[in-house]
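Next up is a structure, given as structure tokens.
Apart from one protein chain that is not included, each protein chain of the complex appears where it belongs.
So that you can tell them apart, the chains are marked A, B and C in the order they are listed, and the count of residues begins at 1 in each.
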Amino acid sequence: MAVATAARTITIAEALNESIRLEMRADPKIVIMGEDIAGGAQVEHLEDDEAWGGVMGVTKGLVHEFGRERVLDTPISEAAFIGAAVGAAATGLRPIAELMFCGFLGSCLDSLLNQGSKLRYMFGGKATVPVTIRTMIGGGFRAAAQHAQTLYPMFANIPGLKVVAPSNAADAKGLLTASIRDDDPVIFCEHITMYTMKGEVPGGEHIVPIGKAAVARPGSDVTLLGVSLTAVHALNAAETLAKEGIDAEVIDLRTVSPLDEETILESVKKTGRLVIVDEANPLCGLASHIAGMVASRGFHWLQAPVGMVTAPHSPVPFSPVLEDAYLPNPQKVVAAVKETCSKAS
Amino acid sequence: MAVATAARTITIAEALNESIRLEMRADPKIVIMGEDIAGGAQVEHLEDDEAWGGVMGVTKGLVHEFGRERVLDTPISEAAFIGAAVGAAATGLRPIAELMFCGFLGSCLDSLLNQGSKLRYMFGGKATVPVTIRTMIGGGFRAAAQHAQTLYPMFANIPGLKVVAPSNAADAKGLLTASIRDDDPVIFCEHITMYTMKGEVPGGEHIVPIGKAAVARPGSDVTLLGVSLTAVHALNAAETLAKEGIDAEVIDLRTVSPLDEETILESVKKTGRLVIVDEANPLCGLASHIAGMVASRGFHWLQAPVGMVTAPHSPVPFSPVLEDAYLPNPQKVVAAVKETCSKAS
Amino acid sequence: MNLSQDQLRSMYRTMVSIRNFEETVKQAFAKGHIPGFVHLYVGEEAIATGVCSALRASDTITSTHRGHGHCIAKGCDMNSMMAEIYGKATGLCKGKGGSMHIADVGKGMLGANGIVGGGPPLACGAGLTSVVTGSGDVCACFFGDGACEQGTFHESANLAAIWNLPVIFVAENNGYAQSTPASYHCAIENIAERAASYGIPGAVVDGSDVFAVHEAAVEAVKRARAGQGPSLLECKTYRHHGHFEGDQQTYKDDLYKSVSQGKDSIRDFRALVTQHGWFTSEELDAIDGEARQAVEEALAYAESSPLPGVEEVTSDVYVSYP
Partner (left out) sequence: MNLSQDQLRSMYRTMVSIRNFEETVKQAFAKGHIPGFVHLYVGEEAIATGVCSALRASDTITSTHRGHGHCIAKGCDMNSMMAEIYGKATGLCKGKGGSMHIADVGKGMLGANGIVGGGPPLACGAGLTSVVTGSGDVCACFFGDGACEQGTFHESANLAAIWNLPVIFVAENNGYAQSTPASYHCAIENIAERAASYGIPGAVVDGSDVFAVHEAAVEAVKRARAGQGPSLLECKTYRHHGHFEGDQQTYKDDLYKSVSQGKDSIRDFRALVTQHGWFTSEELDAIDGEARQAVEEALAYAESSPLPGVEEVTSDVYVSYP
């Protein structure tokens, strides 16, 4: 399959596919594995391109180009295959494993908590574990408590892992390429509702560095910070706020770990106010972490209490009316910003 | 075995044992299970009291009083037996399961992340899961990266769980009793270096409520907050600081989730300064969560940046010289408090 | 066969209720009335029916993402089930769980489970409760062929064996885990052979033969209740529809499709009981009609039920919260 060399508008799913395809062409050490990622491709009668390519179709067609040796369907054995990806990385491959939903972390945490993230350190720097774990986060699909989680706080709490979560198609391609090439284990979080979102994506090689937040919209009155879908919410909220005379600077975090503290502090220094939008649960979550970091490193620039729009301390409910109330959205962000901006320093 | 009715000085291990013993006497629905918690007690030749009673001896002698039906050694199958404890709780028992080291969460996360914590919510309130998971946290034993973790941030991030971590023998007994009687799943964290610490413990029934922090030392200049062993460090640091003219109020958090925000805010309101001491890793950890909460809810009372003494963003090293450098200690706390108190508002 | 007329009638009613319920869910889903994921049990009705008809009311079951059939067979109310699948306040879980978490603990239905392999440890727990309280209840643990590759199955089977728990592990082998054939994901042909790893009885039965399933289940229940420990029952079956609704099923090969079409537990039941003269076609048709009507009522109930109030988002997380 030819890959465009010029920028064009494609979906996030296509951008991810393109990143993997280009990297696999360049590096024979890359293998991909996961449940149904070839997708029945081992069945004789089936044309490979008709196969699933993962539940969201991200890996569609890859088995056709790279064969069953490098595109591996797995049994429902997350502990074994995520662990195998770690073991393969430590012995010379550069595997990309798909953990279908991040909630399935429950079935394979050890491979990430005690093996993948720690081997290098425990072995005194003598192991390298260049594995990428792609996984789905987020609500909005009415998938309920186990299939709508946003678990990057747990991943981020584990030293040795890097944690990435793009908010648009170009970053999806660029950050996935950076993740695959990274020599450390990277957890790459894809939001369940965003696969069909389109955006302009550079053709050919495209890299967005891990660990660098983007100022997605410059502004002067307040800093609005989001990641993955909440960065989109923040941008939408900023549009509304602009009409009401509030000029918000929007930071798209892009990487959760390592955290780009400097870009955040720089912005807070300028605006004096901070509202963080995060879909994860709040207790020991990402929003409060950033708020705490700023309360420690940027305290004197803060002119008002840090605002936070997060999920409540509850599992994700099924019923659409409940899930909608549960999730952050631009309206909630607008309200939080207005409150923050109304507070005297 | 007779249990004292009056207060006496005993170790934390003894206090925990006493709590379990008294509760098991009162409630036949309580069973305890875990690896070696009877400890070879199934071997014919062995007098029960010679058996291990868990690796730290906390459950020693219980099999003698309550028999093998209620004190269950398990295979090394954390996923199955922690899950079984959840399932037993949902069907009418009140199990206490021992997850030997909290790092073994890697082997059983699903039972806690997707089952125990969420059943009640997913079932619309129609399940009750009164399970207590006792587990070991912390460094100082030279047990290295996998056996010296402090994972309560991960537990706390999961709605539906309660997370408790006592700092002294009396609280150990009182909080464990409260945990066993609680109708929600409770993760009870015991610090590996503290089992032999002694303290005065009330005889007979003793309950310390979950969700209530203690002001362990009143003071006026700065609020010093710790939990489990770091509460002890905070108290020690406060002694040193007192000699140097700094009057620190020490809060012993006791419960990580639900977080007693009011007691913290009350203290910060009074002192205007906050230093948090936490052995967990910093990113999406407990210290930054509390700092963020205060930056949001107590911002106007803060006169200086929030200080934090935590583990670095690294796994726990083995070599004693490294582990000592890794861990929080009273000296680090004293230094952090001095810095915080030197900063102008 | 030791089945009374009443038992036979009840089993038939269960099977056609499940079939009707699922086909109705399928249509409602296609119309966009049902949110989220639904996984249908059509083709596998005889398993839930055969097993649950061997249980008593106080016995428990654990289920899977494909849980509607288990619910109905264990006696859950179809109105509240359909309302749950619709996300309504009147649902079994107040609309908070949906299809993947539908549950009725009071009826011994310990929940559909969105986690493949989530059930077996819970089933051990239910078994332990039975042993400790001396209730004599058993727990039937349903799970798919794909779930047999989860560590929890292995750990739980061993735990149940050494603790001698009254658990019946029921592997519903429908040949696929999503798009992945069992012939690929499982190293051996018969899951039941894995019973040998745990020193427990293992049996393979035709999962479209409700009598065969029932008989094997009765045997396993008898053992479990008598304190003789767990069993593993593999039911070979066929999933008539996609993995979830919306699945194009391109991965199904011709053999599977044709065998699958030929397998119909309801048709076979009808043929057998009418041949033996236990029931007339008319009697069975009447049950069909009743079941159809009950499902239609359930649909109407679900559609007309109110949505949950948004205050429900944060309720039911804890029993007590300070």
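As a working rule, a residue touches a chain if its C-beta (ideal position, glycine included) is under 8 Å from a C-beta of that chain, and two chains touch if they have at least 3 such contacts.
Everything numeric here is computed off the predicted structure, so don't read it as measured data.
**Q** Using the document's definition of touch, tell me which of B:S19, B:Q146 or B:T310 contacts the absent chain.
**A** Only one listed residue reaches the unshown chain, and that is B:Q146.
**Q** Of A:M122, A:L175 or A:I251, which residue touches the hidden chain?
**A** A:M122
**Q** Out of C:N113, C:Q150 or C:S260, which is the one that touches the chain we can't see?
**A** Only one of C:N113, C:Q150 or C:S260 touches the chain omitted from view, namely C:Q150.
**Q** With the full complex in mind, choose from A:G39, A:G57, A:P159 or A:P315 the residue touching the hidden chain.
**A** Among A:G39, A:G57, A:P159 or A:P315, only A:P159 touches the chain that is not shown.
**Q** Contacts of chain B with the missing chain: which residues?
**A** Residue positions of chain B that touch the missing chain: 35-36, 39-40, 42-46, 50-52, 55, 73-77, 79-80, 103-104, 106-107, 141-147, 312-315, 317-322, 325-326.
**Q** Mind pulling the chain C residues that touch the left-out chain?
**A** Residues 149-155, 157-159, 161-162, 184-188, 193-194, 196-200 of chain C touch the chain absent from view.
**Q** Touching the hidden chain in the full complex, which residues of chain A are there? Just list them.
**A** These residues touch the chain not displayed: 29, 31, 69-70, 72, 74-75, 77, 79-93, 95, 110-111, 114-115, 119-128, 159-160, 162, 182-184, 209-212, 258, 260.
Note that in this section only the chains that are shown with their structure count from here on.
**Q** So, what's the distance in Å between the C-alpha centres of chain C and chain B?
**A** Spacing between the chain centres: roughly 40 Å.
**Q** When the C-alpha atoms of chain A and chain B are each averaged to a single point, how far apart are the two points in Å?
**A** Computed value for the inter-centroid distance: 31 Å.
**Q** Hey, what residues on chain B touch two or more of the other chains?
**A** Each of 110-111, 114, 121-122, 159-160 in chain B touches at least two other chains.
**Q** Which positions in chain C touch two or more other chains at once?
**A** Touching at least two other chains: 93, 95-97, 101, 113-115, 117, 151-152, 317.
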